[in-house]
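All protein chains but one are shown at their positions in the complex.
Up next, chain A:
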Amino acid sequence: MKAPDSMTHISSSTALAERSLDRSATAKSRLSKRQRRELYWGLGFVSLAVGGFVLLKIVPIVASFVISLTDWNVARAPSFIGFDNYARMLTADPLFWKSLWVTAYYSLFSVPVSMAFAFALAMLLNNKIPALGLFRTLFYLPSIIPIIASSILWLWMFNPDFGLFNAGLDLIGLPRQRFIYEESQVIPSLVFMSMWSVGPMMIIFLAGLQDVPNQLYEAVEIDGGNAWHKLWHVTIPMMTPTILFNLLISIVAALQTFVQAFIMTEGGPNNGSLFIVFYIYRKAFQEQQMGYASALAWALFLLICALSILVFRTSHRWVFYHGGDN
């Protein structure tokens, strides 16, 4: 019920914006005193947001690119070294490739796994079941817990000696595992953990599901389709814009994973969870290599850009907007 409401809000505000655009284009010189005052107020109000964006985002982004071309350890004045940092990254730093591999490995699994899990949860919670509110709250709850706290909690559950998971494995007679304490298991363990905080994604899917027109389901029923047909031919196609949105958000989030490495594993064991953001942090703040850390950050930025563009470029093939493409 919420979605159509907000849709009308959006469309009416778009109309307003169009009207004012129209007006400013044709009648710029003929602004009345009152309009002029409104314009100043408006500019005044947005100036904070725009100023903040420029000062806190644009300036640091530009600065970090400049720093990435230098050798700078904070104590001494930066010295310009051109693209040496990038050359070092690509040719002389095995840990860069390792961190890239770790991050890619994690993202490749955590993104589909957590999206599928969130989608399944949203489907379940879109049914008319008893205590619906309670279940929706329960599944969203983990997302309210600060990630530091939940990381500590998972640290305990993963504990090989007295953790919950090994106790469970004991119970069903399976061999104990070392989870995040073993190089080959640390990433799968963290992927598993990523399912815990799908709350926000689930909410977005839920909102999307409620936007699927009922008559389409009725049409499937009339044609003799079953639940599977409804899911495959109605729900998923109608949900593709929401899926696209969640896909992008979760790709970016997965590539920027940091807290798990920082709190739970310190990048270990044997650099097995050396996520690239954690590696950047280590270079910048433990080893004081600001120039190199900035170059690493730019590599990550370009990677995220490239993936986002790729997703957008291919999206017209599989994303369906029921209001039309424009």
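In this section, contacts are C-beta pairs under 8 Å (C-beta built on N, C-alpha and C of every residue); 3 or more make two chains touch, one makes a residue touch a chain; residues count from 1.
By definition in this document, contacts and distances are computed from a predicted model.
Set against the options "STAS domain-containing protein", "Electron transfer flavoprotein subunit beta", "Hydrogenase nickel incorporation protein HypB" or "sn-glycerol-3-phosphate-binding periplasmic protein UgpB", the UniProt name belonging to the omitted chain is "sn-glycerol-3-phosphate-binding periplasmic protein UgpB".
Contact with the undisplayed chain is limited, among A:Tyr40, A:Phe53, A:Phe80 or A:Trp156, to A:Trp156.
Within the set A:Ser47, A:Asn73, A:Gln210 or A:Thr314, the residue that contacts the chain not displayed is A:Asn73. In the full complex, the hidden chain is touched by chain A at residues 73-76, 92, 95, 155-156, 159-162, 178, 181-182, 268-271, 282, 285-288.
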